[in-house]
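Complex shown without one protein chain; remaining protein chains in place.
Just so it is clear, A, B, C, D and E label the chains in written order, and each chain counts residues from 1 on its own.
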Amino acid sequence: MFTLNRHMRAAVGSLSLLGAFAGAAIAQDAAPAAPAFDTGDTAWMLTSSALVLMMTIPGLALFYGGMVRKKNVLSTVMQSFAICCLMSILWMVAGYSLAFTDGGSLNAYLGGMSKAFLSGVDMNSATATIPEYLFIMFQMTFAIITPALIAGAFAERMKFSAMLLFMAIWLIVVYVPVAHWVWGGGFLGSDGVLDFAGGTVVHINAGVAGLVAALIIGKREGYGQVNMAPHNLVLSVIGASLLWVGWFGFNAGSAVASNALASVAMLNTQVAAAAAALAWMFAEWIVAKKPSILGIISGAVAGLVAVTPAAGFVNPTGALIIGIISGVICYIAAVKIKHALGYDDSLDAFGVHGVGGIVGAILTGVFADPAINEASAGASVGTQIYGVIFTIIYAAIATAIILYIVKALVGLRPTKQEEIEGLDINLHGETVQ
Amino acid sequence: MFTLNRHMRAAVGSLSLLGAFAGAAIAQDAAPAAPAFDTGDTAWMLTSSALVLMMTIPGLALFYGGMVRKKNVLSTVMQSFAICCLMSILWMVAGYSLAFTDGGSLNAYLGGMSKAFLSGVDMNSATATIPEYLFIMFQMTFAIITPALIAGAFAERMKFSAMLLFMAIWLIVVYVPVAHWVWGGGFLGSDGVLDFAGGTVVHINAGVAGLVAALIIGKREGYGQVNMAPHNLVLSVIGASLLWVGWFGFNAGSAVASNALASVAMLNTQVAAAAAALAWMFAEWIVAKKPSILGIISGAVAGLVAVTPAAGFVNPTGALIIGIISGVICYIAAVKIKHALGYDDSLDAFGVHGVGGIVGAILTGVFADPAINEASAGASVGTQIYGVIFTIIYAAIATAIILYIVKALVGLRPTKQEEIEGLDINLHGETVQ
Amino acid sequence: MFTLNRHMRAAVGSLSLLGAFAGAAIAQDAAPAAPAFDTGDTAWMLTSSALVLMMTIPGLALFYGGMVRKKNVLSTVMQSFAICCLMSILWMVAGYSLAFTDGGSLNAYLGGMSKAFLSGVDMNSATATIPEYLFIMFQMTFAIITPALIAGAFAERMKFSAMLLFMAIWLIVVYVPVAHWVWGGGFLGSDGVLDFAGGTVVHINAGVAGLVAALIIGKREGYGQVNMAPHNLVLSVIGASLLWVGWFGFNAGSAVASNALASVAMLNTQVAAAAAALAWMFAEWIVAKKPSILGIISGAVAGLVAVTPAAGFVNPTGALIIGIISGVICYIAAVKIKHALGYDDSLDAFGVHGVGGIVGAILTGVFADPAINEASAGASVGTQIYGVIFTIIYAAIATAIILYIVKALVGLRPTKQEEIEGLDINLHGETVQ
Amino acid sequence: MKIVMAIIKPFKLDEVREALTAIGIQGLTVTEVKGYGRQKGHTEIYRGAEYAVSFLPKLKIEIAVGADLVEKTVEAITAAAKTGQIGDGKIFVYSIDQAVRIRTGETDTDAL
Amino acid sequence: MKIVMAIIKPFKLDEVREALTAIGIQGLTVTEVKGYGRQKGHTEIYRGAEYAVSFLPKLKIEIAVGADLVEKTVEAITAAAKTGQIGDGKIFVYSIDQAVRIRTGETDTDAL
Partner (left out) sequence: MKIVMAIIKPFKLDEVREALTAIGIQGLTVTEVKGYGRQKGHTEIYRGAEYAVSFLPKLKIEIAVGADLVEKTVEAITAAAKTGQIGDGKIFVYSIDQAVRIRTGETDTDAL
């Protein structure tokens, strides 16, 4: 059982369909014969769902909230919170069905609507050894955090209404198809792209969308002149820490079981995060003469991102190397390259999640170890790069189109005075004292 | 097994008694034959206990702490923390026994003292498939959060000593009997009142007690003139988020098993919270022109409250509707009705927990789905309303009497100058800088 | 199975070796025959690992961060975070192997290097009923928090570089051997010292190291003249609360199973923490006329520390008494004795962790109850004291030597001006606004 | 024109403001400050570390008024801010050459 | 020498500073304050609790200048800080006897 992995999620999609049918059949024939859910696997997936929700609220909300200026902290945490609420409903209404059911003739590209509003799912429906209701819940937490990550790129300058509209469309048009391609029975999974817990689906996807958004929305008022230093990194440390802890649910939970694969995925997650944090810290210490708290926590997140696609395919030594490499490369991307190119990705959604996701996806091909996971035997750097490039292109184009539509409908930015006075008081009527 | 539910907790009370006897018997006959605890169920209930504790500390402490003025933030978080400590001891000493053992001839109204100090519980005692020690722990976390919720109603103006005394008496005189009536073998459970995770026992109970306390203790100094806006809603967002995450332990843990019922309870919790948060936010956006962060988090909590009695009886579509309705109604209750009536329920213990609990208890009768839980077949709106009304009357009268006693003994409020200067410095000798 | 306990961790060390061999053998003979991991036990240990990580980041980081002056809050949380990263890597590289493998002829004192870089551990390696990868992960979180605790003693005045170097050496030279002595097959475990979850290994060890560090590094600039009151106890309350919640993983996780032993360990943890918090609070209320929030949270931590060695050996009444005694004694130690002796243990690493650990270790000998754990039958106060004294002496001497070496290499303190201006801006180039 | 600058105990703000509006004052500016004065010497102990709290939170109020109103202003503040206990604060009065209302450009007492 | 003290709306700080550097001013000191004035009476409701917000966040800017520069300074601030809406703030000017640069001990206008 411990060879079950995300690579085989294509199978899981069908499995859940099968489970539902089988369950229904059983229920008709002999009601008391409930499916053989494993209580231990179920316990771990219940816990994992809670952990991944905690990544977004309060984890990401605080990670981002601490890095903006004080006048924008509430609007920043509000974004994560509102996204959490909106995506939950969209996922239940249509997202889950479109990502994880069979799309018929279009199945290589998108699932169907047979489970819209979760119709057809019942108490006997199973995904692998757990109830399908739980699998829906677990996947919902992924559909929450991915859009929430994007918001870091345009922090401190987007209208709340525009943000909500953009995210709703983006979930259905970008996240759901890409999730289907990799995990739901679509073509990237079939082509052998390995993505254990969402390096491609979650991080590259969100990172690229963030970059495109930062470019289209434009820089913050006063960028380069005004002090935009993080107003309270204690909040960001709490956020980064809860992201780290919650990431155990994200990565080890992606084993969809409570077994040795989940265990090694957790250990790999820890090792990569720690290594990347130290790598970024020492790189900065050497270059900028001081090790900053912003640096070490950014490094930790970079390592967590990079190990996400790899967590259930590599061994701990592989995770260690992935951590070190991603820490240094993301430092260069977020601090040096961004500065050279001059775009304003406020909180480095691209520099950390996009770049970290790309590094991780490629290195998964390098370090995949069949002793950890039989699926690792099929790993190929070429296939990984193919998956990365395809996702980048699709996410970039689709995100741009959505943003121009939202701009035409409601406009993207508040007025200059509102932005300078702060989004908290102007968009939400509240401030932190 | 997955039909085990709170409705049958009456049975569980006896079960645990039986378990203890049986265990003892087994132990005598053949020591090594340990009871067949399910490790998966046990794992989830261990986790759930941790999650529910996290709801109170730091969840509720922060949710409330962020909403008061800066000069009272420490005294507010101190209330949650001290209540957590005091209730733990009282629960172990007498509360658990009075709530969950057989009260003999008075059993319809109160349990007995046979397990005071947990005497008679041993390593073989079982409740359903888990160790009784764990069930005691899990229920302890409920006995902690219920009194802690009340404190929101009289925030910023009650003496710490009076608060402690009131809470200690309230636990034994109000919480323990009501828990016994619904879950411990008492008359409300026998009469068919459905309350999966504590809509009646926890939220209506605490909300009504809060309203009575707000009325008896009176308004804050300067109410209506002085700015009493929340001093730091970032804290409240952390709090609301941890309440949300922890509520998975509260609701899904109330399945007392790691199964499909726990899974659907978790999913229902998520859907209702998200729907209510959006409902409150949009209602406020329309009425007051701005969507506030205080609004969206209040809505989320309202949804969590309303789905509490329903979580294991309804399907996700039912949860969605319960969420939307409770979000709108609690918005009206906390913002419009409170304003019209003019009482000072500082942090809306009644408007959110009381009203949300009532809405949820009644709608449980409407949306209960036998496909989710066999016990739903017996659902009746009339019975639900009967349970609600009975709890309201008892909680209101008993709370009033306790408050007058405490007032006579130690007085309820600090001096006017102490209150204006702030409770932090005057009651605890500390301030936040 | 539920009699497995830390006392038998010596056995676990060998067990894991055996497991690895056995696993390898099975793998060669018949690949599909995976070891019989228990999914429920595994689920709880995955959760416990997440919980114990959460104790350090963000728990301890915030607990300590809130107690320092605002100018040092970032450097304080940075210490916990950086220690978390560095210890993770060191544990994987050498720490685990030296603590938990057979050291051959030196085995009474130290393990070997056979599992350096986790070589020889694979997907079939088991520790008791869980994957060895998970046991490594769980133990890693202990190796993280122990050094992090020490940092409280020299808060606000140590160079970051010196701190890192000190901690790295200390882990290998102090933590790893002591863990081996008690849990890894070394002499203290064999001699019958009972330490369920780390009273000796973690708390006495860290507390004594902290005292020695406070003495060698010296007092903070302005100690006794300048206001050094905690700048934001809300952070400390969050920290204490997450420590408490996380401690369930620490203590109940130390059962290395999801069973009645874990359950009673969790309940004991709760009862002792609550009792100690109230004991400290009332003691302070009587002596200093006001119950402080700093007091109640310090008491809770003192109770958690004291129950750590006892959690799986005593019954809840024993835990209650341990809590009350430790709350009062630690209050006296941290507030009265420290003041009388005049050393500057800034955040009471010794007064709470050292003293609490000693009290708990000794009382474990007093209250051990064979009805809870068969191993309790062998409890002896004398043996407990012997373990305590040995650990104190070793930790004190080794810590002093390491500090003098680090002082010679890089110096221990920043300049006086840097310290007065604050470590945040001077060591890390950042401040909280 | 004069500026009346008063250092008061923080919880007295609302009473002082009411006393001032009662005598017709329409504007003032408040700053959070820390005061060092006779109300010192009190020592606190945190977890055993004793120290003297020398700076206490106070509020500084600045009110620009016409010269004729100075006396009434000082009296109003004195009456409202007084508790009779040490640390009640001080009032200082100094002259200003000019006052301008930014919105309109009005000057002198018209600007207040 | 004079001190020009201005109370302005917070988001105008950067514009004011630029206007001042444009006329050659090289230093100033800023304090966060709360202002009470005509821009009052606005009520807010939090969760149903209505109250009047009477103190609004403002910034106080203090600039020591030679007497000759006062007029230009006041004009620069007025121009830059003005939105035309109520609450734009005030400027007060008063004389100082002495100015010292701590670093060098220079005095009078050399110290600015």
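The criterion applied here is as follows: a residue touches a chain if its C-beta (ideal position, glycine included) is under 8 Å from a C-beta of that chain, and two chains touch if they have at least 3 such contacts.
Small disclaimer: the values here were computed from a predicted structure and weren't measured.
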Selected from E:Ala52, E:Ala67 or E:Val100 as touching the chain missing from the view: E:Val100
Absent-chain contact - pick from A:Val93, A:Ala116, A:Ile216 or A:Ala229: A:Ala229
Selected from A:Cys85, A:Ile136, A:Ile150 or A:Leu294 as touching the chain missing from the view: A:Leu294
Absent chain, residues of chain D that touch it: 2, 6-8, 31-38, 54-55, 58, 60, 70, 74, 77-78, 81-95
Residues of chain A in contact with the chain not shown: 223-230, 288, 294, 298, 334-339, 344, 346-348, 351
Chain E residues that touch the omitted chain in the full complex: 3, 17, 26-31, 64, 94-103, 105, 111-112
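Convention: only the chains that are shown with their structure count from here on.
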Chain pair showing more contacts of the two, D-E and B-E: D-E
Rounded Å distance, chain C centre to chain D centre (Cα mean): 51
Distance between chain centroids, defined by C-alpha means - chain B, chain D (Å): 46
Chain A: positions in contact with at least two other chains: 38-41, 43-44, 47, 238, 258, 429
Set of chain E residues in contact with two or more other chains: 44, 54-55
